[in-house]
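Presenting chain A:
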Amino acid sequence: MAKFTVTFHGKECKGCQLCVAACPKGIIALQMQATNDAGYHPAGIAEEKMDQCIGCQSCVRMCPDSIITIVKND
Partner candidate 1 sequence: MAKVMMKGNEAIAKAAILAGCRYFMGYPITPQNEVPEYFSRELPLVGGTFVQAESEVAAINMVYGAGASGARVMTSSSSPGIALKQEGIGYCVKGEIPCVVVSMMRGGPGLGTIQPSQSDYLQATRGGSNGDYHIPVLAPGSVQEAVDFVKESFEIAQCYRTPVMVLCDGLIGQMMEPVELDHEPTKREMPDLSTWALGYSPKGKTNTVINLDIDAPNCEKENIRFFEEKYPAIEKNEVRWEEFMMDDAEYAFVSYGTTSRIIKNAVKALRAEGMKIGLVRPQTLWPFPQKPFENKNIKKWIVGEMNMGQMVPDVQLACGRKEDVLFYGRTGGMIPTPEEYIDFVKKELGGAK
Partner candidate 2 sequence: MSTIVYQKPEGLTDVRMHYCPGCGHGIVHRLIAECISELGETENTIICAPVGCAVFIPKYFTYDSIQCAHGRAPATATGIKRVHPDKLVLTYQGDGDLASIGTAEIIHAAARGEKFTTIFINNGIYGMTGGQMAPTTLPGMRSTTSQAGRDVRINGNPIRVCEMLATLDGPAYIERVAVDSPAHVIATKKAIKKALTMQQAKKGFTFVEVVSSCPTNWGLSATKAMEFVRDSMIPYYPLGVFKDMEKEGE
Partner candidate 3 sequence: MGNTHKISCAGFGGQGVMSMGQLLTYAGMLEGKEVTWVPAYGPEMRGGTANCSVIVSDEPIGSPIFDTGITTAVVMNLPSFLKFVPKVAPGGSIFVNSSIIEEKVQRDDVKVYYIPANDIARELGNDKLLNIIMLGAVVEIDKIVESESILKAFLKVFGDHKAKLIPINREALAKGAEFAKKLE
């Protein structure tokens, strides 16, 4: 199991990619296959990349819409 679980509330995401640019591991990307009600491709972390997350919170700090939740799995 990954050390951290990062959840993106994709419904609220505006696809601005500030989190994408902020992630030191480069694991966040827009989910091009999905489109939310507002017409944006929401950001997310592919399941297979989740274990690379170091829980640095850079993504939440830059997210203007407070759509990211980080949980530490002990």
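Criterion: a contact is a pair of C-beta atoms (placed from the backbone, for glycine too) under 8 Å apart; a residue touches a chain by one contact, two chains touch by 3 or more; residues count from 1.
The set was built so that all candidates are chains of the complex that A comes from, given by their letters.
Keep in mind that what you see is a predicted model, and the values were worked out from it rather than measured.
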**Study point:** Complex partner of chain A (touching, any copy) among 1, 2 or 3
**Key:** 2
**Study point:** Residues of chain A touching candidate 2 in the complex
**Key:** 4-5, 12, 14-18, 20-22, 40, 55-58, 60-74
